[in-house]
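All protein chains of the complex are present and in place, except for one that has been dropped.
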Amino acid sequence: MKARRWLLGRLGGAIATILMVLLLNFVLFRLMPGSPDRALARNPRVSAAAMEAARVRWGLDKPIFPDQLIAYVGATLKGDFGYSVKYGGREVTSVIGEKIGPTLLIVGLGEIIALAAGIALGAWTGWRRGRFGDRVGTLGALILYSMPYFWLGMLLITLFATTLGWLPTSGISTPGGPGGIEGAIDLLRHAALPIATIALGLIGQYAILLRSSVAESLREGYVLTARAKGLRDERILRGHILPNALLPTVTLAALNAGYVIGGALTVEIVFSWPGLGLLTQEALQSRDYPILQGVFLLLSVSVVMANLLADLLYSRLDPRVRHGAAR
Amino acid sequence: MSTAAGADHVRQLPAGADAASPLLEISGLRVSFTLSDGRRLTAVDGINLSVAPSEAVGLAGESGSGKSTVVGAIMGLLAPNGRIDAGNIRYRGLDLVAKGAPLRRTRWREIAVVFQGSLVALNPVIKVRDQVAEAIELRLGESAEVAQEKAKHLLHDVGIPEKRLNAYPHQLSGGQRQRAMLAVALSCSPAVLIGDEPTTALDVIVQAQILELLDRMRQEYGLGLILITHDLAVIADMCDRVAIMYAGRIVESGSVKEIFSAPRHPYTQALLGAAPDARAGRRTIKVLEGHPPDLSALPPGCHFAPRCPLADARCREEDPPTIEYADRVTLACHRYSLGDGKPPTPIDAPYPTLELGKR
Amino acid sequence: MSASASVNLSTRIRKRVSGGNRIALLLLRRWDARIAIMIVSLLTLSGVAPETLVGPLQTATTATADALLPPSGTHLFGTDDLGRDLLNLTVHGARISLVVGALSAAITLVIGGGIGMIAGYRGGRVDALLMRVADTFLILPTFVLALILAPILRELIGDQTEIFGIRTTLLTIVAVIGFTSWSSTARIVRSQTLSLRERTFVERARLVGLSPMRIIARHIFPNIRTVLVANGIVVIAGSILTESTLSFIGLGDPFQPSWGTILGNAQSAAAPSLGAWWFIAAPGCAILITVVACTIIGNAIDELLDRDVRVQR
Partner (left out) sequence: MSEQPRANTSASAPLLRVRGVSVTYAAQRSIADLLARRPANGIVALDSVDLDVNAGEIVAVVGESGSGKTTLARVIAGLIDADEGVVEVEGEGPNDWRSVGMVFQDPYETLDPKRTLGEFVAEGLEAQGLPMDRVNTSLEAAELLPAAAFRDRVPEELSGGQRQRVVIAGALALNPKLVIADEPVSMLDVSMRAQILKLIEQLRRDQGIAWLFITHDLSLAWAISDRVVVLYLGAVVEEGAAEQVLRNPAHPYTRALLAALPSTDPGAASTHSLAAGEIPQGDTPSGCRFRNRCAHAVEACANKRPPLEAAPGGGAGHRVACIRAAELPPLS
């Protein structure tokens, strides 16, 4: 009962956040130099009739507040994000749609690898806190955490692609390459370095967070009880410390989604990986604001959803939340 | 049904132990800690303590007297900067301090602890039933089903209602959590139970309930009980023998009856007189000036001398010898001597007194 | 003087030193923090006086060397695709990176600290509303927001003017980073304020009739000052990272290159596929070292603070 109330509260929060994003997007849209129809007018491929239709649809002849805001929100909710300037007046949704796949591939795999490795490294260093292995591991994690993604990517290209020649430098596939299974292998060879970049960039953060919560748990009374019970170290770590220490990591993994995406954008630029990041950079260079807004909206909504998911997961993992006890 | 894993269970002693030796015996134990600035602090300085089956021994002292360090030493749970410098801890003759000591075998199976504040001593994300079953499964090698069944019996035995069997710690009240902690402690049917301030966080009525339960368990399971507390009244209520600690040393020990009716050490007198006692109708309290000493800068001689109204030059220079004037009755105070073998006559230390509630 | 007397004196001196200063003293005792502080001092020095160290900033026209020379005696860090000396560029880049980092951290602290203290002390609806906004900024991909905001802001302001010798391009970046990264500071300050508000000394101050403003000034702010400093140093690290990323994408000022701008040039010049590792190494290591050093200092203060609080309780 209390737990359901808690979740309802979280759901309300997520909806409020999405509304704020819409508002932000609307304001940015109006702040943009020149009015939206002028942005459209820069696009030679949009006909006068289409422009008039857009003016009516966006309610540009009406006052900004509330009519235009309502019109904007209505259009957005219907999935109408406007037209791309650069991509010859194509709908923003369709342009973005074809770029999502490649981005999901590297971000998703990178995040999974990073979580697994980060948890392992964090648990190990936290357990051995203060000892030599901890210092080396933590410094390593801190260094990974402090590297800009794009720089890490450039280093990996220089080493593994240019110098050693093991992997391709950029792109998603070899032009005119084979299809089928060999094509899949070709894709993976191209994806390996971008995935590694994202994974390495994230490991540090997860490791540092988990290390501190493991080290904190070690001071807790229940760990003393577990030791007194004569349990083996490995059992104490797995059975008693991790179930508690993993909780903040779950939250961070979700909170981080936005941050990861920011990093992933630059990784795509470095590897010329045809995903949302490359699209964003092109849009920036050509002042293709509708695309930028679309990307921002899409990413924001997915991040908000990721957080909601994390809250659900959290409420499953932590009985105190499940039963509505104080957090 | 109450003795599911109880007294009738034939105890298999760990290798090297000997049923004829005393149950738990601590002799000359000294524990020190290294501080961050490199100095060493002696928290426990040469104490002796023993407990027999079905016997309850109280270890009393103010905070910082070293009583919890004794628990850490027995269980092998001292902080990483702590070290046992000297002395022995023997369980049935088995040395628990020696290098390569079989601590892992004696922990919980032979000696278990109920810690203070079970909200932190129990794992918040694991059901209490599983926390009871865990040690049965992992330490006694029972199957999961048997362990769960035993855990159910134990929880019932300590008075956890049936519908709370699958509860998490936060769903239990303070008293229930302490009961659950007791079930966790009894899960491997230990021979010795240590209560480290087990009722300190509880209200007085719940404290009485838990003390009653502890006492019943001690009798039913034939446990040797070591009760560590700052509350002498709890010891008077529960224990056969008592040892009073001050700044890492035991200043007086003996039977509760003897020590509480005729306290000899000035510190024991001060402790016994420090609080009013409604049950005994005593409003007068003894005012003990000063503070417990900083263990890293202990005064020379008798550590209590700076606060003792009986202290003279010798007390401030020489360590007082510990005399044993009757069987297992000891006293460490320069003011008393063995004399003719009769118990020394108590000397009332002239503390300033305060009669509360007098207009 | 006997040994015990001198110990006594040193403890007494230690106790006289107030909280913040004591943390600073303790910080100097940790070797990792000592190294980190040295690094940051060196970087600050090169940021303050790059000309005296490596001469004026080289441009495409003033560059004298050949393009893409690997490190050698004359060009310790090698040269870039226009023949500019990378040591020269990296040292000059320090100024931009550090100035942008410090200024945006200052904005972050003022916005985040102010909002955090108000939300934490007022509580109720004000708190709920402010934290709703903060949460939104915490969750959102603020980097993407910054990406969109930067060019919009620049077009609105124009990028030809200078304020205090800093080109508006950089000020835009400062404003954008400050505006998008205050939320975690606000969260930290709010939770500190919230727990301070529940502490008995604040309750007593209310009891004897102190006004809310005085309570914040006397009891809340002094007790979160060190937390703010620790957070501020970590925020500087984060701002430098964000700045380098924005500049890498090309939102920086080409006439005042920061480390990110140099790496952006390296990317456009295809340095990774040419194997010109030195083009990437110098500015990247500068970012890495700065961020690591700042994070170590910030975390060390945090840890000392934590221990300090634990000892006092």
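Order of writing sets the labels: A, B and C. Residues in every chain begin at 1.
As a working rule, contacts are C-beta pairs under 8 Å (C-beta built on N, C-alpha and C of every residue); 3 or more make two chains touch, one makes a residue touch a chain.
These numbers were taken from a predicted model, which means no experiment stands behind them.
Chemist: Among C:30, C:167 or C:206, single out the residue that touches the unshown chain.
Modeler: Checking the options C:30, C:167 or C:206, the one contacting the hidden chain is C:206.
Chemist: If the hidden chain were put back, which of B:18, B:95 or B:212 would touch it?
Modeler: Looking across B:18, B:95 or B:212, the contact with the absent chain belongs to B:212.
Chemist: For the chain that's not shown, point to the residue among B:18, B:203 or B:312 touching it.
Modeler: B:203
Chemist: Quick one: say which of B:75, B:250 or B:285 touches the chain that got left out.
Modeler: Reading the full complex, the residue touching the unseen chain is B:285.
Chemist: Any idea which of C:75, C:187 or C:219 touches the chain not displayed?
Modeler: Here the residue in touch with the unshown chain is C:219.
Chemist: Considering the whole complex, not just the chains shown, which residues of chain C touch the missing one?
Modeler: Interface residues of chain C facing the absent chain: 15, 18-19, 199-201, 203-211, 214, 218-219, 222-223, 312-313.
Chemist: Give me the chain B residues in contact with the hidden chain, please.
Modeler: 62-63, 173-176, 203-209, 211-212, 230-234, 236-237, 256-257, 260-261, 270-272, 274-280, 282-283, 285-292, 307, 354, 356-357, 359
Assume only the chains that are shown with their structure count from here on.
Chemist: Roughly how far is chain A from chain B, centre to centre by C-alpha average, rounded to an integer in Å?
Modeler: 54
Chemist: Using CA atom averages as chain centres, what separation in Å is found between chain B and chain C?
Modeler: 52
Chemist: For chain A and chain C, let me know how many angstrom lie between their CA-based centres, rounded off.
Modeler: Taking the mean C-alpha position of each chain, the two centres sit 23 Å apart.
Chemist: Which positions in chain C touch two or more other chains at once?
Modeler: Residues: none.
Chemist: Mind pulling the residue numbers of chain B that touch at least two other chains?
Modeler: none
Chemist: Which part of chain B faces chain A closely enough to touch in the complex?
Modeler: 75, 77, 103-109, 112-113, 115, 117, 120-126, 134-135, 138-139, 168, 170-171, 184
Chemist: Sort out for me which residues of chain A touch chain B in the complex.
Modeler: 220-222, 224-231, 235, 239-240, 243-244, 317-320, 323, 325
Chemist: Quick one: in the complex, what on chain C touches chain A?
Modeler: 132-133, 135-136, 138-145, 147-149, 151-152, 155-156, 237, 241, 244-245, 248-251, 260, 263, 266-267, 271-275, 277, 280, 284, 287-288, 291-292, 295-296
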